[in-house]
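This report concerns only the one structure given below.
Here the complex is missing one protein chain, while the rest keep their positions.
For reference, chains read A and B in written order, and residue numbers begin at 1 within each chain.
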Amino acid sequence: MKKPNIKSIPYEEFKDNETLEALIKEINSERTNVVVGALDDLINWGRSNSMWSLTFATSCCGIEFMSLGAARYDFARFGFEVTRNSPRQADLIMVAGTITHKMAPVLKRLYDQMADPKYVVAVGGCAISGGPFKSSYHVLNGVDKIIPVDVYIPGCPPRPEAILYGMMQLQRKVKIEKFFGGKNHRAKKGEMNNDPIIVTNAPIIDNEKLSKE
Amino acid sequence: MYNFEIITSAIDHFLHSVMPAQLAVITECVLIAVCTLVAYVAFAIVMIFMERKVCAAFQCRLGPTRVGFWGLLQVFADVFKMLIKEIISINNSDSLLYRLAPYLVVLSSILTFSCLPFDKGLQVLDFNVGVFFLMAASSFGVLGILLAGWSSNNKFSMIGAMRSGAQMISYELSIGLCMLTMVVLSGTMQISEIVEQQVDGWFIFKGHLPAVVAFIIYLIAGNAETNRAPFDLPEAESELTAGYHTEYSGMHFGFFYVAEFMNLFIVAGIASTLFLGGWTPLYIKGFDSFNAIMDYIPGIVWFLGKTFFLIWVLMWFRWTFPRLRVDHVPTLEWKYMVPIGLVNLLIMTICVVMNWIF
Partner (left out) sequence: MNPIFIDIKEFPQRMQEYKDLKGMDFLRELIGMDWGEEGLGVIYILENSDTHENLEIAIKTTDREHPTLPTVCHLWSVAELYEREVYDFFGIHFTDHPDMRRLFLRNDWVGYPLRKDYDESEAINPVRMESEITEDVQREYEIKEEAELKKINAQTNRISGDQYVINIGPQHPATHGVLRFRLALEGEEIRKIDIHCGYIHRGIEKMSEKLTYPQILGLTDRLDYLSAHQNRHALCMCIEKAMGIEVTDRTQYIRTIMDELQRIDSHLLFLSCAAMDLGAITAFIYGFRDREKILDIFEEVTGGRLIQNYNTIGGVQADITPGFAKKVKEYCEYQKSKIKEYNDVFTNNIITQLRMKGVGRITLDDAISYGCTGGTGRASGWACDVRKRHPYAIYDKVEFKEIIYKRGDCYDRFKVRIDEIKESIHIIEQIIDNIPEGDYKVKTKPIIRIPEGQYTAAVEGSRGEFGVFIESHGEKSPYRIKFRPMGLPLIAAMHKILKGTKIADLIAIGATLDYVIPDIDR
């Protein structure tokens, strides 16, 4: 089995290798062509080393995300350099912070606006499960209820080192993907036919409702 | 002094000797196109890498270090990723114009790129109104940007495109005036001729005061032409998310991205051609041995050296200055730079007429 390699960090030092190995097994269950395999490696190398994240932050974790980009932690070293403000150009959305009921449709829409391949990293307790605000009436308990999450980074907020580690885990996950063959891109039933979101800025006057009142 | 005409004419003779004349011309065209494109992409990659490292150095960071030795392969990774990223088509957009826009932008910058004289004889397009052609070719890039903003059915893009239209068209005037100043000094519009004239002294020294003023104005206006900070209003990140290319993804966005960097290269290249002598070495009168040593350095190294120095200066601007506000941009152009440029042109003309040039 081919193991994803991260520069200067041994494979064994990463946690949760079992999940990754199970994934590799599942993805490689079909045989692949040598040429296609080599092409896959090239593509994965490109994708995993050039993760441009969307500038998306709702609360405290966003500040740690900013320090990650600043002088001391400098995630540009890994090729995550460019944070894009337009979701169309981003490869990765870091859900840094609490997602509330009001924000949930916005986050879903941002995710839908991103171009494939796209990855989601849930940063901090709030994004993973609601964190300290789990019992609140207005907080979504985990972003994985609305969008698929690739990597969870626990912490409240996680240290920048933890976020870097999470990003490396994501790189490992990307490195075992297969672009050709389609095993890992097969959409599940019902995934493709979501109801469209209707958005309007036009004033809506519900005359019927008003006249009743 | 190296002369690339020897090599190019050798290839020309060889092709003519093995195939009929028409086929030879077509083959040459294809060869040149391939060379230009390869050079274009190669310079873009170098520039993107340079920008990352320069910006990191200014900001007390390291920049890319982990992909390849010293991060050298970083840009290749970006390119591979961009090539296979999904290109999203937008509902209710004008799909023909939407798809055409990035190609227009890239086309304009490739055309301009091919006018640059890299060395003696190493130039694709060289004819007697070269400067004029260069101006014309570079100015239809704005069309692509306007179309991108207009067709993508996004209000941010629209504002970005309008800003860029207003900005690029007005700053073209200053660029034109500066080029005109240098044309007055050289008396020709042929680019190779302009460079030849600088063998005995770069125009920035020959033209002294008016040339220096024109050089400074050119750098400012050129920076505005490339839409880079402090003139990055069309894509002002903190105001318009990504400006005119908000809706573009994948390689379409990649074209805008590459074109922006290559426009920077072109601006710096033209500045080094017009003001700093292009591929001509630095001579100091009276120091013959020094001049002889300078002769050993190939012209292409001189050209690229000057160009990258100017690029570095422009990057320095980019990472230092805050962004201008939208009403400051026309103020700077119409109230300061155009009048100064006009007066400067007059002074230059007087200098040339009175022969007050070195």
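Simple rule for what comes next: a contact is a pair of C-beta atoms (placed from the backbone, for glycine too) under 8 Å apart; a residue touches a chain by one contact, two chains touch by 3 or more.
Every value quoted in this text rests on a predicted model; they were computed, and no experiment measured them.
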Among A:P4, A:G79, A:G97 or A:G166, the residue in touch with the chain that has been omitted: A:G97
Sole residue of B:S238, B:S289 or B:N355 that reaches the chain not shown, by the stated touch rule: B:S238
Omitted-chain contact residue, chosen from A:T58, A:Q89 or A:Q171: A:T58
Positions on subunit B contacted by the hidden chain, ascending: 55, 58-61, 155-156, 159, 229-230, 232-233, 236-241, 319-328
Where the unshown chain meets subunit A, residue by residue: 55-60, 62-64, 66-67, 70-72, 85, 97-98, 100-106, 108-110, 132-133, 135-140, 145-146, 156-157, 159, 197-205, 210, 213
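Just so we're on the same page, only the chains that are shown with their structure count from here on.
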Centre-to-centre distance between subunit B and subunit A (centres being mean Cα positions), rounded to whole Å: 37
Residue ranges of subunit A in contact with subunit B within the complex: 7, 42-43, 45-47, 49-50, 70-71, 74, 76-79, 81, 84-86, 88-89, 91, 115-117, 179
Of all residues in subunit B, those that touch subunit A in their complex: 52, 56, 59-67, 71, 73-74, 76-88, 237, 241-242, 245-250, 253
